[in-house]
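What you see is the complex with one protein chain gone and the rest in place.
== chain A ==
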Amino acid sequence: MIEVVCNDRLGKKVRVKCNGDDTINDLKKLIAAQTGTNWEKIVLKKWYNVYKDHITLDDYEIHDGMNIELYYN
């Protein structure tokens, strides 16, 4: 289990517990469940890299305690 911090810098900062082998899509759903936004509206970024839905966190090398930028469509 890893914990990832997602911050949209507009007032929402979520600490999500997830597995390493979860996809970005799963992570988005979890975030959506905690924040109450539609998961389809969520865009996860690291600098200019937009994380794609079908790739796992391990593959993106997202580790425990990392920050991910949260944007909305």
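Here is the rule we go by: contacts are C-beta pairs under 8 Å (C-beta built on N, C-alpha and C of every residue); 3 or more make two chains touch, one makes a residue touch a chain; residues count from 1.
Just so it is clear, contacts and distances are computed from a predicted model.
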item: "SART-1 protein", "peptide chain release factor N(5)-glutamine methyltransferase", "Ras-related protein Rab-30" or "Peptidase S26 domain-containing protein" - which is the UniProt name of the missing chain; value: "SART-1 protein"
item: Interface residues of chain A (partner: the chain not displayed); value: 1-3, 5, 11-20, 22, 26, 29-30, 33-35
